[in-house]
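All protein chains but one are shown at their positions in the complex.
This part shows chain A:
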Amino acid sequence: MTKMHEHDRLGRVRRSVGLDRLRYIYHLTALRIHSEIRNYSLGFLWWFLDPLINTAILYVVTAVILQMRNEDTALNILIGLLVFRFLQSAITKGAGSLRPAFKLSERLYVPKYVFVISDVLAEAFKFVIGTTFVIALLWLLGGGDVSAPQVLIVTAVAFLFSLACASLVSVAAGLVRDVQVAIQYAFRLLFFVSGTFFSLEQVPTEWQTTFLLNPFALLIQEYRVALMLPEQLNYAFLVLLMAVSLILLAFGQWILIRYDRVLPKYVI
């Protein structure tokens, strides 16, 4: 068996060998997923239990205590939580992925951007499983109006957006630990203003467009449209978000690649 970097120098995957790089990302992602499953006794069951338990908690608070109830409250919360948890985990874990990479960098060369991508991919994989679970649930309960192409489009935009954010904040969080703490606070705020446990209809009409300028709110709303509502996606906003994500992604990845061998000098 030949080494992965057979035609490479310095123990790293050569840039031109794209296929090897993709294989590397694939194996690293698989390793992340495998490691997470092995870390808990209930393994992957947590991927389903986590949104269900959180949905139950939020349902009690919103529908029972606050009486903010309509016929789809439970499903709205489940989808909202699924999307929000994906974005939160992907960005937080992607942001934190450079720390272990820097630890390895004491002795090994590891391409930093690969770590960010594989972390976001691992979370995306869990999200896809979760979405499949929700679709199965909708099918069993006989509700919803699932549109597979719409789900794919929103998933692609959500993935791009989370990868772009993770790439950008990973550098800052890798260099300054406090950024990781700031991210936690940012997500706490976003949880309450992104429509995780309420729907767009519950937002005053004059505020709805502004509300959708929040990418988190937009993606949660579009997921609800793709899975539950017989409506068209808000393509204008989605295209805008995708374009912004692509620009941010390109910039984030450029920083990660450009300063790949400079960043380890600044981390202790």
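Observations, loosely collected:
The criterion applied here is as follows: a contact is a pair of C-beta atoms (placed from the backbone, for glycine too) under 8 Å apart; a residue touches a chain by one contact, two chains touch by 3 or more; residues count from 1.
Here, contacts and distances are computed from a predicted model.
Look at the chain that isn't drawn here: its UniProt entry, checked against "Transketolase family protein", "Imidazole glycerol phosphate synthase subunit HisH", "LemA protein" or "ABC transporter", names it "ABC transporter". Touching the chain that is not shown, out of A:Leu42, A:Val60, A:Leu152 or A:Val176: A:Val176 (per the contact rule at the top). Screening A:Asn39, A:Gln67, A:Thr205 or A:Gln232 for touch with the missing chain picks out A:Asn39. Of the candidate positions A:Phe48, A:Tyr109 or A:Phe211, contact with the unshown chain belongs to A:Tyr109.
Seen from chain A, the chain kept out of the figure touches residues 1-5, 7-13, 20, 23-24, 27-28, 31, 34-35, 38-39, 100, 104-110, 175-178, 259-262, 264-266, 268.
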